[in-house]
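Of the protein chains in this complex, one is absent; all others appear in place.
Naming follows writing order (A and B), and every chain is counted from residue 1.
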Amino acid sequence: MSKKTLYAIFDDEEVLLESVKELRSQDFEITEVYSPFPIHGLDHALGLKETRMAITAFIYGCIGLTFGGLLIYYTMISGIGKSWPMNIGGKPNFYFYQNIPSFVPIMFECTVLFAAHLMSITYLFRNKLYPGATTKSPDPRTTDDKFLMEIKVEGSDFEIKKILTSTGASEINEKNIDHE
Amino acid sequence: MKTTKKYWKGLAQLNNDPIVENLAQNEFVEQLPVDEFLGDQENLSSTSSSRRDFLKFLGFSTAAATLAACETPIVKSIPYLVKPDEIIPGVANYYASTIYDGRDYASVLVKTREGRPIKIENNATYSNSRVQASVLSLYDSARLKHPLKDSKETNWRTVDLEIKEKLEAVNDGKIALLTSTIISPSTENLIKDFSKKYNNVEHVMLDSTPYDGVLNANMDSFGIRLAPTYSFDKANVIVSFGADFLANWMENEYATDYVKGRNPKSGRMSKHYQIETNLSLSGANADNRMQIKPSEQGFLISSLYDGIQGKTFDKRLSSIVKVLQSNLSKSIVISNSNDKNVQLIINAINQKLGNYNSTISINKPTNLKQGNANKLDNLLSDMKAGNIGAIITYNVNPSYSLAKATEFNEALKNVKLKISTSLYNDETASLMDYVCPDHHNLESWGDANPKYGKYSLMQPTISPLFNTRQFQESLLVWTSRSDYFSYLKEFWINKGVNWNKSLHDGFFDLKENKLKLKRFVDQSQSIKSKKSNTIELEIYETIALGDGCQSNNPWLQELPDPITRACWDNYLTISATTAKELGLSNWNVSNGALNGSLVDITADNLVIRDVPVMISPGQALSTVGMAVGYGRTKAGKAGNNVGFNAFPFLNTKSVTITKVEGKYEFASIQLHHTMMGRDIVKETTLAEYIKDPSSGNHRETYATYKGKLPSDQVSLYEEHDLETGHFWNLSIDLSSCIGCGECVISCQAENNVPVVGKEEVRKSRDMHWMRIDRYFSSDMTKELSKKEKLSAIDMFSEMEDPSEKPEVVFQPVMCQHCNHAPCETVCPVAATTHSNEGLNQMTYNRCVGTRYCANNCPYKVRRFNWFQYSDNDKFDFNMNDDYGKMVLNPDVVVRSRGVIEKCSMCIQKIQELKLNAKKSGQPIKDADAQTACASSCSTNAIVFGDSNNKDSEVWRLRNDERAYDLLDHLNVKPSVFYQTKIRNKA
Partner (left out) sequence: MHKESEIRDPLILGNKTYHDITRDIARPVEGKANKYWWILFGLSAMLFLWGVACIAYTIGTGIGVWGSNKTVNWAWDITNFVWWIGIGHAGTLISAVLLLFRQKWRMGINRSAEAMTIFAVVQAALFPLIHMGRPWLAYWVFPIPNQYGSLWVNFNSPLLWDVFAISTYFSVSVVFWYIGLIPDFAMIRDRMSSTISPMKKRLYTILSFGWSGRAKHWQRFEEVSLVLAGLATPLVFSVHSIVSMDFATSVIPGWHTTIFPPYFVLGALFSGFAMVETLLIIMRKVVNMEAYITIKHIEYMNVIILFTGSLVGTAYITELFMAWYSGVEFEQYAFLNRATGPYWWAYLSMMSCNVMIPQLYWIRKIRTSFIATFILSIFVNIGMWFERFVIIVTSLHRDFLPSAWTMFSPTFVDAGIFLGTIGFFFTLFLLYSRTFPVVAQAELKTILKSSGSEFKTRSHE
C-alpha cells in the first residue's frame, strides 16, 4: 500500500475554508493547514480543540499576585520569622492590611508581569517556537499569499483530488512516503 | 725570568700520542647541531609558535608581571610605643583652656581625640562663632612653619642670636612693643622684665576697632582707663546708640546676660531700644528700633540727657525718656561712638539714672579693651622721625587693620629692627626683618584676666604642629631666660593659686584690692544738632570674621551673615530708597542667585573701586555700611582677596558714591526675605503673653469623630511605640535666639560638614546642616490687602519686598526629625528610616542619591553631595588639606559624592551618652544630653533632651504654651519644636 501526502494550494482563504468543510463532511482527515494569516472559523472547520492559553494566564497571574504579596509581607511587616521591618515614616507595619494601600501597585505589577511572561513562554513552548527552529511549512509561499492544505492518504487519492480541484485548489502536489 | 717549564696532563701527552693532538683539535667531541637546527627550514616552520605567538607570550608575561606587582595600598597606623595613660583610643579627652586672639576671649573646653583638638566647647564663659571656629585655624596649612629672616626660612638659634645682639645694639631710640590688648598678667610681667633689660621699651596696645572714646571718657569720669562691666540681665531698659553689644561690641558675653534678662515666664523682660544706622544683630533683636544717620547720634544722646534732666528734648526720644525715668538704676545706656565727649554724656546719663553699681559696675572693669590711639599716633610720629630702633609686633596686623596702614608701612621703613611674632606671614609680618611665629592658642600655655577678679588659664592640647615658638617664650629667650611654663606656674603659685585645680577647671577667682576711683563729676558738653545731607558711612564688623584675623578660616568665610545671609563677601549695605536714588539695584539671575551693581566709594583722599552694593532693609536713609575684616591679601588661599578692605575708612564719616558699570555676583543662601504672610515664626507681645501664655500660638484644629483636635492628636496610623526608652526632642526658643550663628559653626565642626565655596553657595548648594532663617516683616499684610481690596497676585508680589523699617525674626532650622517623615516613605532603598527614639536616621552607605527625600522635605533641610567635597582640588578647603583634615571628627563619617546628608541630632553624641550611662549603670542625666548646637548656644535658646524623662527641661518645654511645631498643619509630628517669639513692645 502506498502512503503519500497531498499538498493542496489555494489562493483564497474563503475557498480554502469551503474545501475544508467539504472534505470534513466526507470524513477525510486533514492533517494540517498552513496560512499567511489567521482564518476565522478554520479551527472549527478543522475541529481543533479550544486552546487553554487564557487559563494558563489566569493561573500565572494568581501566582504573581501571591508572590508579590508574600515578598512584601516578609520584608515590610513586623513579626516573628519575618525579615527586618523598619519604622518608615511612622507607617503602621504591624499587620499587612494596615499598610496595604502602598502595596497595591507592586502586587498588581507582579500579577501582570507573571501572567504576561509565563503565558508567552508557554505559548512558544507549546508551538515549539524557539530561536533557530526551522520552518515546518512545506511551501514558503504560505507566509505570503498562498493557503496550503496537507492531507495524508493511504491508497487511492482520486476522491480527494477530485474534491480538491472541484473546490478550487489552484495546484496539488504530492509527496510519496515509502514503506517503513 | 721566563719559564719554559711545561706541565703535561698525562703520559699520553708526554710521549706525544697523536690522540692528544686530535682531542686538542676538536674540543667538542661531537659537533653542536646548531646549523642543522637553524639551517633546516621545515623544522623551523613546523614549530607551532610563530613570531606573533612570541609577542603574545611577551605580552602575557608582562601583563602577568604587572598584575602580580599590584597590591592593596598600605595604610600605616602606628600604635603607641608607650601609651599615654590619659589617652584611650576612641575616647575623647577634654582640657580646660582659654582662647584669646587679641580680640575674642573665651574660657573653653577643648575636646581632643587621640591627641588632636577637634572641637571647642564653652566652659565658664560663652563664646562666639569665631572662637568655635578657631580650632580649624590651628590646622591652617598657611600658618608659618618656621621662623623667617627677610622672608627666608631660618632656624631659631640664628634668629635669637641676631635679634638679641641687635636689640642690645639699639641705643639711639626706643624699642617699641606693638601688641593687641594684653589680658595676661604673666605676659604683662614679662614685658616689664623685658623693659627692665632693655631700658627704653615702649609698649603700645592696639585694638583693631578702637574704643578710645569709652576708655578716655572713663579716664576723665572715674580715673581709670578701662571699660565697665555691664549686667544686661539686671537691666529693665536697654538703650543702645549703635552699639552692637549682642555681636561684636566690647565683649562677646553680653548676649547671655541679655537673654537672661528677657525671660517672659518670670514676666520680667527688659525693653530694648536700638538707635542705629546699619541693621545690626542687636537692632534685629531690639523691641524698638530707630534708624538715624551717624551724625545725628551725638545730638540725640545729649538730647536724651536733656530729656532725663527734664529739659526740652528731641520728640523722637519721648518714649525712651519716659521709660528710663520710670526705671531708675535699672537701665543701661550705651553708645558705639568713639568720641570722648559723646561717651562722657553717656556716662553722665548712666550716672544720672543711677545705673552705676547696679547695672553698670565701673569698679569691676573689663580688661578686654585697652588700645590707645594717642600712644599709637606718637609711636607713628616717632617711627617717622626715626626715633624707634626696633619694633616687635604681637597679635596685631597694623599694616592691614590700621586706618593709617599706608602711613604705618612708610614709617616702618625707618625702623632698623623689625620683628613680628605673627602666626602667619601676613601683611605686617611680610614687611618685617624677622618673623618669630607664635603658637596657636591651642598649642600654648597662658593665662588671662578678662575682667576684675576673673582669671582663666590656657594650656596646650597638642604639641606644636610646626617649628613655632610662643611669643612669651621668645621674650624670655631675648631676656636670656627660658621656659615660660615654669615661669607661669611660679607666677601663679606665688600668688597663692591652687595651680592643679585651676588648671583643671580652667578658671579661678582671685581676691583683688579695690580699684581707686575718683568720684564722678559731670564733664559733658551738650552737642547741637547739625544737618548733613551727604551720604554717611558706618563701619561694622561681621559675626563671621570680626576684624579678619581668622580670614583664612573657610568655616567662617562660609558662615552666612545673620542679616544679609550672604557669605564669602563684604559689600556696601544700603537702603532700597537710597539705592533707587543712586540708580543702584540688586536682582536675581535665572538660577535665582543674587547680583548687585557696583559703585566707587570716595572720601577726601581715599577711594575703593568696584564695591558691590547689597540692598539691606533697616539701613537708615542716605547712609551706607561697610564691614571690615575682608580684603586680606596675605591671609592664605581661603582668605585672600575675598571682598575689599574697609579699614582705611575706619574714621571716615561721610562718603560719595558713584555708580560704575558692571555687576557683582553674591553668594547669598537666602534669596527671599519675607514670610509671605505665612505662620512660620509665631510671635506675640509681652503684654499679650502675660494675658494669655498661648497667645500668638494659634493651632489649627481638625474635625474628628472625637471632636475638634489639634493636628498632633490626629493620626490615621496606629502609632509606633515612642513612649518606652528615650524620645529625643529639641526645643528652639525663638525669643532667646539672637541669630548669632555660633551653633552653625559648632555643628559644622562636630559633624564634618564640608565647605563648598562661593560658587556652589551661589548655586543654592550650601551644605550646612542647620541654617538660621532670617525673615523681615513686610509692609503688606493679608489684613491690609483685604482693606485695600487688593488681588491675591498684587498682595503676594508686594509681600515679597521687605519693609524699609523691618521687624526681624531669626529661626534656626535643622532636620525636624518628623515622626511621620515624608522623606522616609519615599526612599526606594530604605536609606532613611526612623529610630525608635524619635530620630530620623540617614544611612549614607545605603543611599543611592535619588534626592526624592530632599524634594519631599517640607523644611528643605536635606543636603545632597553634588560633588566629591573631600580630597577634591576643585574644593580646595580644609577637607582637601592634610592639616585641615586633622580637625575631622572621627566619630562622624565623611560623606561621599552622590549621597544625601542632614542633621542627625548628633547621633554620635547620643550613642556615647547611652554607652557611658550603660557602663556606669546610672540613668542619663538631663544636663548631659547635648547636641553640638545646644551645647554651644550662648543664649540657651536650643534645649535638647529626652522627652520621655518627665523631669527633663525639654519635656517641660514640650508642654509649654509657647511650644509649636513648624508647619504643623502637615502633621508630620516633628521631634523638633519651637517656642513663640515674644517682643516687649506696646
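The rule is short, and it goes like this: a contact is a pair of C-beta atoms (placed from the backbone, for glycine too) under 8 Å apart; a residue touches a chain by one contact, two chains touch by 3 or more.
In this text the structure is predicted, and so the values were computed from the model without any measurement.
Peer 1: Touching the left-out chain: which of B:219, B:621 or B:826?
Peer 2: B:826
Peer 1: Of the residues A:6, A:23 or A:88, I need the one that contacts the missing chain.
Peer 2: A:88
Peer 1: Of the listed residues B:851, B:885 or B:956, which contacts the missing chain in the full complex?
Peer 2: Going through B:851, B:885 or B:956 one by one, B:851 is the residue touching the chain not shown.
Peer 1: Where does subunit A touch the missing chain, residue by residue?
Peer 2: Against the left-out chain, subunit A lists 14, 32-43, 46, 48, 51, 53-54, 57, 71-72, 75-76, 83-84, 88-89, 91, 99, 102-103, 105-106, 108-110, 112-113, 115-117, 119-120, 123-124, 126-137, 140-145.
Peer 1: Could you pull out which residues of subunit B are in touch with the chain that's been left out?
Peer 2: These residues of subunit B touch the chain that is not shown: 588-592, 670-678, 680, 760, 763-766, 771, 773-775, 792-793, 796, 811, 813, 822, 825-830, 846-852, 854-856, 858-860, 862-868, 896-900, 967, 969-970, 972.
Going forward, only the chains that are shown with their structure count from here on.
Peer 1: Nearest whole angstrom, what separates the Cα centre of subunit A from the Cα centre of subunit B?
Peer 2: So the centre of subunit A lies 75 Å away from the centre of subunit B.
Peer 1: For a test of understanding, state which residues of subunit B touch subunit A in their complex under the given definition.
Peer 2: 717-720, 818-825, 830, 833-836, 973
Peer 1: For the complex, give me every residue of subunit A touching subunit B.
Peer 2: Residues 86-92, 94, 98, 102 of subunit A touch subunit B in their complex.
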